[in-house]
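Mind looking over this structure? Questions follow.
Removed: one protein chain of the complex. Kept in place: all other protein chains.
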Amino acid sequence: MATLQFREAILAGIDEEMARDERVFIMGEEVAEYNGAYKVTEGLLEKYGFKRVIDTPISELGFAGIGVGAAMNGLRPIVEFMTFNFAVLAADQIINHASKARYMLGGQLSCPVVFRGPNASAGQLGATHSVAYDSMYAHFPGLTVIYPSEPDDAKGLIKSAIRSEDPVLFMESEQMYGMKGEVSDAEDYIIPIGKAKVKRQGDDVTVVATGKMVHVVKQAAVELAKNGVEVELIDPMTIKPLDMETILTSVKKTNRCVVVDEAHPFGGVAAEVGFLIQREAFDYLDAPVQRVTLPDVNAPFSKKLFDLWFPDAKQVVEAVNAVTYRG
Amino acid sequence: MATLQFREAILAGIDEEMARDERVFIMGEEVAEYNGAYKVTEGLLEKYGFKRVIDTPISELGFAGIGVGAAMNGLRPIVEFMTFNFAVLAADQIINHASKARYMLGGQLSCPVVFRGPNASAGQLGATHSVAYDSMYAHFPGLTVIYPSEPDDAKGLIKSAIRSEDPVLFMESEQMYGMKGEVSDAEDYIIPIGKAKVKRQGDDVTVVATGKMVHVVKQAAVELAKNGVEVELIDPMTIKPLDMETILTSVKKTNRCVVVDEAHPFGGVAAEVGFLIQREAFDYLDAPVQRVTLPDVNAPFSKKLFDLWFPDAKQVVEAVNAVTYRG
Amino acid sequence: MATKHKDIIFAPVGIDPTKNGKATGAASGKQSPLEKSVDLPAPTAANHKEAGLSKAQLHTMYEQIYLQRRFEERAMQMYQKGKFGGFLHLYIGQEAVSTGTVHALNDDDDIITAYRDHGWGLVRGVTPNEGMAELFGKATGCSKGKGGSMHFASVENHFWGGYGIVGGHIPIGGGIAFANKYQQNGRVTTCFFGDGAVDQGALHETLNICQLWKLPCIFVVENNGYSMGTAARRHTVNEIHERAKGYGMKSAIINGMDLFSVYKEMKAIADDVRKTSEPWFVEIRTYRYRGHSMSDPQKYRTKEELAEYQKIDPLEKLRGYLLENKLMTEKAVKDLEAKIDQQVLDAIDFAEESPFPENEALFEDMYAGEPYFHDKGNFES
Partner (left out) sequence: MATKHKDIIFAPVGIDPTKNGKATGAASGKQSPLEKSVDLPAPTAANHKEAGLSKAQLHTMYEQIYLQRRFEERAMQMYQKGKFGGFLHLYIGQEAVSTGTVHALNDDDDIITAYRDHGWGLVRGVTPNEGMAELFGKATGCSKGKGGSMHFASVENHFWGGYGIVGGHIPIGGGIAFANKYQQNGRVTTCFFGDGAVDQGALHETLNICQLWKLPCIFVVENNGYSMGTAARRHTVNEIHERAKGYGMKSAIINGMDLFSVYKEMKAIADDVRKTSEPWFVEIRTYRYRGHSMSDPQKYRTKEELAEYQKIDPLEKLRGYLLENKLMTEKAVKDLEAKIDQQVLDAIDFAEESPFPENEALFEDMYAGEPYFHDKGNFES
């Protein structure tokens, strides 16, 4: 096991896939000569040259579409968005083209493109730089959405994403890029898309979380354990396909569930998971499923308001207290 | 009461507001000389002239942004998208600007713009012309989303939308434009945003639906009534603000609920409503909330596949049977 | 107030003088309604030899033009009979563009276009049977009935399909060219779109990137004078081909009613692209005879304008040319036409008799890899 930063783990996965498959290339704003706005692509230019590591203009719609076309025509593009907030400009290519072209043409082509970059908030950047887009894209048929929380998962999953025959959105977190973790150094380490991991075992309550929220829940779990409440923490890792089986197995054991989601409440991952749990495990539930999300308010800049806005361990503890009828 | 087509009801509302307020204008592709791709703006050019009824190039991002800027600077734009599928190209203006500018600038400006046009499927138009976008936009703070199902509601609500001080998405249905209904001819007929209507009373099961789905449910309700199951049909009319109070009151009476939604399942309105019901009325539920949605598949062209794909009364009946533990 | 807004006009006004208001001051400018539609550049090849075409090629071209025309005329009848729904955008009048281009290109050069795609499909690998079956939504359609009129394609023949989001396929065309350059396979990509698509931001982004990266792609505006009901001069400024200037991109303007010109110019451009790997921006002026789709009252144009174009109809012109120059006998023309007529009738029978897709097909072709459908269980129950 090597200790890698989150960004290094993603980089390692990309590097391995580029070495393995000449068709893989990466493009995006500042990915080449600048070595990546957040240094995820550091060193790739030097290693693979200007053909395969390509700086783009600030033309999200244009270069996303070039990625889609290149994928249709035999390549394996990795398209980096500086953040998924900017990918909103490319939404037409993701929603109307990458996810639909194959079906519309009756399977005549495929579109193995990876769109990746930081998702959700990165601190005091204000309203237009802080939104979680995983649930939005998960809504649309044909898109795979991955949102890992730890370096090891990130490495194994980015490799799967690049090998996928279909369009994948791979979401990262700017705030987690520097976070270190043990990463398997098994040769060609692959984590299959669509399998959740139980990140902590516990009998009292199931908590579901992805990305940064996994770490918020871990904090809360420590608190809760002090009071004798053992959290079972499930990290789906892939928002879509969503591994409801693992979640339901846990809920059927704990009979209680909280979903923690760094999105706004309306129709986010928490709503979907919560809905499915009540439908599939109704008779097992000892309390309604609760969720912890952002409020239905844009991201404020001010540190004080930001901290209020951002989901924290205290809110998780409260939600767990609610489903366990404590406190 | 006058009998109006759905399109005529919207037109009447727009017309009244344009007559009332010189700041109101309408722009979009083919709205002026062509009288509207679906004739919703018929006659407005003749009445209000080229200043206030404006044909745009096919530049959804550009003209949506011009609407946003004009709204900030004192006007009341109505921006027509030929369908909300094309508004994906303008998503940056809706999501990153219209809904956020006011907050980011600490309330220094407001953005009273109405984006409107047909939403969801319009028959055999294939994958890129058939998506329901109401839940997607409802996810984002600051956006009001209206999706009426009947001419009377449409008229009263479009007027409220135009008078709103904040950005509103007003969604229509191409397949319903010709549908006739009684429309109040009360002077200045206004329906407040955010209030659901009980469209049918019943004691056995609550069914929540908006837009076209209201009519699918009505059909199903007739079937069900034959078997002695009385549906209480709730039409929220505005997806956001969502009138959970009316829904919960009904569910607490019927103890069962089905949500019918012309969106794909993941994170759609049905997920949100279902989640909230289980959370707020857990002890009242005699069965888990069920939903009827599109499958997680793109819209097919072929009539046969399309009919399979589209939610129908039979599915609603089955879902009601499930929550009432029948058949 | 009432007086004031007489003076302000935003979008330029249309052709019907009774509705126009007075286009004065800021709103005036180019007012001739026919300006963009009729203002064809001169043909650049006086005869087929000058264009570099053989007699055999001319025969094939006539067959193709006739097929496109007849196929669509019949498709329209079928639509009116209610055989299928949705949109039906006819290419009739523009066939010289598809026909000339496809001959100017190598068979493995790539073509992508918008939703007005029947002609393109028929000249590039979609058989009449597959095309008609697609319109009917049958499993035997070129896109298995999943795409319909707007999504003809024959990817194995390098026709990447029709796309329904105006401008959406423009960057995809750039991406196809990108992959060709990356793979150094020498293929040239051609990306066709309407004058309406010129106003989409996607065009600008793609042109800049393709010029910057030297992608071997020809971007072609089929300027047929109208974007739905809006005359080109009412939706886009300047002459369209002049957009290239902003990017320092090579450009051309071609008479799209003249088959020989299209062939000759597109061949020269494709040769240049193959040699230099530099992109081009080309405006081909042409005209559509039918409405935008089937429900278009066509009040935005005059019968006279339409008639003017029909005088130089590419089908009639080629037929006349072939007969006058004794490149084909009257009988040979008749036989060919009869053969195609029958082929199209057979295609209708084929479409009629073909099965609709099986129910399972709803869930097929979504994924190239392992399929996943969220909450599918709920749907099946």
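So that you can tell them apart, the chains are marked A, B and C in the order they are listed, and the count of residues begins at 1 in each.
The definition used in the following text is that a contact is a pair of C-beta atoms (placed from the backbone, for glycine too) under 8 Å apart; a residue touches a chain by one contact, two chains touch by 3 or more.
Just so it is clear, the model here is predicted, and its values are computed rather than measured.
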Result, missing-chain neighbours among shown chains, is A, B, C
Per the whole complex, from C:Asn208, C:Thr302 or C:Gln343 the residue touching the absent chain is C:Asn208
Across B:Gly13, B:Gly65 or B:Pro236, the one contacting the chain not displayed is B:Gly65
Contact with the hidden chain, among A:Arg116, A:His129, A:Lys155 or A:Lys240, goes to A:His129
Contact with the hidden chain, among C:Thr113, C:Gln200 or C:Ser354, goes to C:Gln200
Note that chain B touches the absent chain at residues 25, 51, 54, 56-57, 59, 61-75, 77, 92-93, 96-97, 101-112, 138, 141-142, 144, 164-166, 194, 240-242, 276, 279
Where chain A meets the chain that is not shown, the residues are 22, 27, 29-30, 32-34, 37, 45-46, 49-52, 54-59, 61-62, 85-86, 89, 123-129, 264-266, 290-291, 293, 295-298, 300-305, 308-309, 318, 322
The missing chain sits against chain C at residues 4, 7-8, 10-12, 26-27, 178, 181-182, 184, 199-205, 208-209, 211-214, 234-238, 242-249, 276-278
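Everything below uses one rule, namely that only the chains that are shown with their structure count from here on.
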Per CA centroids, the chain at the heart of the structure shown is B
In whole angstrom, the CA-centroid distance of chain A from chain B equals 30
Chain A to chain C, mean C-alpha position gap in Å, rounds to 40
Residues of chain B that touch two or more other chains sit at 61, 85, 89, 126-128, 264-266, 290-291, 295-298, 300-301
Residue numbers in chain C touching two or more further chains are 143, 145-147, 151, 163, 165, 168, 201, 366, 373-375, 378
